[in-house]
Structures are given as C-alpha cells and as structure tokens.
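Apart from one protein chain that is not included, each protein chain of the complex appears where it belongs.
Let's turn to chain A:
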C-alpha cells in the first residue's frame, strides 16, 4: 500500500511517500505557486521511488495550500495532520507545538495522534516564523544563525508582540548599543512565551513535540522547555510532521476501508 502526504506550507512544501514501513521525503520552497510546488514534490518523490502516479493508492494534501492540489484524493487541515505526524515522530506526545511560517499552533492529543483540542494564533504574525524572519532582517542576520548568536546570552526584555512595533523596538535597542545576542535571546523568549500562554489556556501535556520550521531554532526550544517545565522532543524530521501525518492518515483510511 503506497500513500503520499503533501504539506504545502506558506514557505516550504514538504512531501512524504510511505510504502509499508519504508518512507521517502522531499521538500522545496513553496514560491508563488502552491499548486506547482505540490506537483513538483510529488513528481520528485515518484522519481526517487521509481513509481508512476498510478501506483499511489491515496494522496492527502494539507497545509495552507492544500485546496489547490486537485490531484490529491483529500485535503485535511494541518492541525489534524501535525498531530498524527508528531505522534509518529515522538510516540506518546500529547502536546504538539507547531510554529510555522505564518502561524503557531498548540495541539493537544490523546497520546495516539488524535486531536482533542487546539489553539492557533490570531490574524497577526506575532510568535511565528515570519516574526523571527523580520527580526533577523532588522539585525542583518539570517534566521538560521539566530540560535548560534544568542547562545548563552542573557535575554533583554522585548515588550512588543506586534511584528511592526517589535521591529522598531529592536532597532532602538541596537541604537542604544545593546548586544545583538541579547536582543536575539529576548526575541526567542518572547516567541516562546507567546506560545506558552496559548498552551496553558488549554492544558498541561506530559510529552511535548515541537514541530514546524521554528523547531530548528534551539533558542526558542530552550525557552519553551523552561517555561513549560517539561522535556521537549524535536525529531530530526520535525519539519516533515504534517506530511508524515497526511501520509499516515491516508494509509489508515485505506486500511479501514478494507
């Protein structure tokens, strides 16, 4: 049984092909056409696996661009897919924190990958990957360097949650001569605190899985763990959580139909 999950995020499109317990993955920038990015990751996967599209039994699309993929058999939200995918990557996780390009989510599950409750940030970009991107740009560094630059630094207080205001706050802190690493640490802490506030509204969680692009940032992870007082699991494949979830749900769907 061969299934595919495609997660079309606002910045990156990820895909996973599952064939029994074997799996393959690919990813690429979403660019301006989510539809094309979805098509391309599928073709790439088929190429890698030496398969034709007809060999695929079921495709589930997820992520913000999910509805544009007309070749998919079904579209499901990233909330459902991330929960299932995170459980696959960190078995038993009952709290999934997913910080993506445009939004951040906290998802509570039953410990078997089924959503029981969730919360998502509202319209603005506060606490998302985009927030980190804007702050990095304001400091003239790349997002991927943030964690390194802030290592071991005492965080400075960043009081604004709004991306626009926080940007000017960062610029004035730089002008005051505050060390860049301290500002970055402050930003990491503020992103983490925002998500923690969202999580604590709903519950506690025992085992936390951190997914999405921002999970790669060690600094945010550390502050999250500190504030929540629990271990946080970031799997090397955490960026693929949504795509994994979609492929797994597709497989379960077929098994159920048998």
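The rule we apply is simple: a contact is a pair of C-beta atoms (placed from the backbone, for glycine too) under 8 Å apart; a residue touches a chain by one contact, two chains touch by 3 or more; residues count from 1.
Convention: contacts and distances are computed from a predicted model.
Q: Out of "2-hydroxyacyl-CoA dehydratase family protein", "Outer membrane lipoprotein-sorting protein", "Multiple sugar transport system substrate-binding protein" or "Hydrogenase", what name does the UniProt record list for the absent chain?
A: Result for the unshown chain: "2-hydroxyacyl-CoA dehydratase family protein".
Q: One chain is left out of this view; which of A:23, A:58, A:118 or A:223 touches it in the full complex?
A: A:118
Q: Out of A:179, A:218 or A:252, which touches the unshown chain?
A: Only one listed residue reaches the unshown chain, and that is A:252.
Q: Quick one: say which of A:27, A:56 or A:76 touches the chain that got left out.
A: That would be A:76, which touches the missing chain.
Q: For chain A, enumerate the residues touching the unshown chain of the complex.
A: Contacting residues on chain A, toward the hidden partner: 64, 76-80, 84, 103, 114-118, 120, 122-123, 249, 252-253.
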